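Okay, here's the structure, questions in a sec.
Note that this complex is displayed minus one protein chain, with the remaining chains in position.
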Amino acid sequence: MTVAVADPMLPQRYRVTHAQRLLDDTVSLRLTPQDGELPSWQPGQFNMLYAFGVGESAISISGADDNGFEHTVRAVGAVSRAIAALQVGDSIGLRGPFGSAWPVTAAEGADVVFVAGGLGLAPLRPAIEAVLQQRERYGRVVLRVGARRPQDLLFPEALERWRLARDVDIDVSVDHADTQWRGHVGVVTTLIAGARFDPHESIAMVCGPDVMMRFCARSLHDEGVADDRIYLSMERNMKCAIGLCGHCQFGPSFICKDGPVMRYDTIADRLNVREL
Amino acid sequence: MKDLEQILQSHAFLGGCEPEYVQLLVGCARNLRFDAGEYLLREGAAADEFYLIRHGKVALEINVPGKAPIVFSTLGEGEIVGASWLVPPYRWTFDARAVELTRAIGIDAACLRRKCDADSGFGYAMMKRFVPILSQRLHATRLQLLDVYGKP
Partner (left out) sequence: MRSDTETPRAAARITRVALQALIDALIARGYAVIGPTVRDGAIVYDQLSTTAELPAGWTDEQAPGRYRLQRRDDDALFGFAVGPHSWKRYLHPPMETLWTARSSADGFDFSAAPSPTEKYAFLGVRACELQAIAIQDRVFQHDRFRDTAYAARRDNALIVAVHCAQPASTCFCSSMQSGPKARGAFDLALTELLDAERHDFLVEVGSPAGAELLDSLAAAEATRADLDAADAVIAQAERRMGRTIDSSVFRERLRDRAEHPRWTEVADRCLSCGNCTMVCPTCFCTTVEDHTDLSGAQAERVRKWDSCFTMEFSYIHGGSVRQSTGARYRQWMTHKLSSWVDQFGSSGCVGCGRCIAWCPVGIDIAAEATAICADTPPTPGATP
């Protein structure tokens, strides 16, 4: 089916209406359309953000309200540095949303296991919020978060809010900590085994660095979660976001349009092939 | 109150273990309680007892001169603390500190080693319970080494 989008290659004008530094190199921006309404979107999708004259970068949607998208941007390259440096009132170009979504609706009635690593909490956050807003539609809700150090943990306020929310089992593990840290230390995969959920009636959504997702998927598999009930959010070089430039290919998939959210059973074999 | 044998039988480490082996283990076991901040074991000390955590949380730390100790792992309910008692010269290679009130079963290492040597069937059964844990921890350590959340 061909999508009737005015011109998916042409950015729309957005304005930065809120900017917050989350970590040393990571900011959160709220982007409000300058012309017209916010397009419809789903948790898991991404936008292409354009810094004037510098270039474009694919950034997942980490939240939205009626006024705009929230994007969490880590300054790692020329484009993301330029985007992360934007101030309230600045203009930015935005194309999107693009890509596949987390199976938030499909998971209704099941236990939901979220596993986030590092910045991977950002793309999962709208899915977590969506599940918590309709908490009664789901079974047990488990969130496992991995981070490098306690001070690198993303969205601590949101985590606290979710922790206080009804019936959510949240646990955080960091790779290194000093003795002040009261939480877990160790890789996040080790927190999956101890979580209480029915592996046969669960949907798992995993987002984080490639290696972390691979090992989390295996841990979930070992716990008895079927591979077709595990979802990962893949990262490749998204340039056009509409499947025409070829850069984001991962075997037969274009991550920009077939992903980024992909079912583990459809990609498990490919994940083990080097340099694919 | 549960007796030691019941407690051991219900611990994850011994899930599905033959009752006679649990009985053998009971002879080497004692009930322990550590307050928050109390150390279960210290680097360099003799590894003469290891622990089955019943509940609570234990941090494994390495002391760095001039810096705060680095916590490299935490362990909780159903997990075991300590493997150095298995391998000569039986010395601990890190500190283990109770992060919160922790109840544990202490197993006398010399006693267990003796029983393992005497009954190789028992020894092999114990080995089969330890090796997967060691392998999982080695694997987790590798992942930590990768520093996957670090700067690209």
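Letters A and B name the chains as they come in the text, with residue numbers starting at 1 for each one.
Definition applied: a residue touches a chain if its C-beta (ideal position, glycine included) is under 8 Å from a C-beta of that chain, and two chains touch if they have at least 3 such contacts.
Computed from a prediction, not measured in an experiment: that's the story for all the values here.
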For this session: Identify the residue among A:Q34, A:T105, A:Q134 or A:Q151 that touches the chain left out of the display.
Result: A:Q34
Seminar exercise, completed: Residues on subunit A facing the left-out chain by the touch rule are 1-3, 5, 7-13, 15, 34, 50, 52-56, 76-77, 80, 90-91, 93, 235-237, 239-240, 242-247, 249, 251-252, 254, 257, 273-276
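Operating definition for what follows: only the chains that are shown with their structure count from here on.
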Exercise. Hey, how far is the Cα centre of subunit A from the one of subunit B, in Å?
Worked result: 36
Problem set entry | Interfacial residue positions of subunit B with respect to subunit A in the complex | 57, 59-61, 68-74, 76-78, 97, 99-100, 136, 140, 143-144, 146-152
For this session: Quick one: which bits of subunit A touch subunit B in the complex? Just the residue numbers, please.
Result: 25, 76, 117-119, 146-148, 152, 173, 175-187, 189-190, 194, 208-209, 211-212, 215
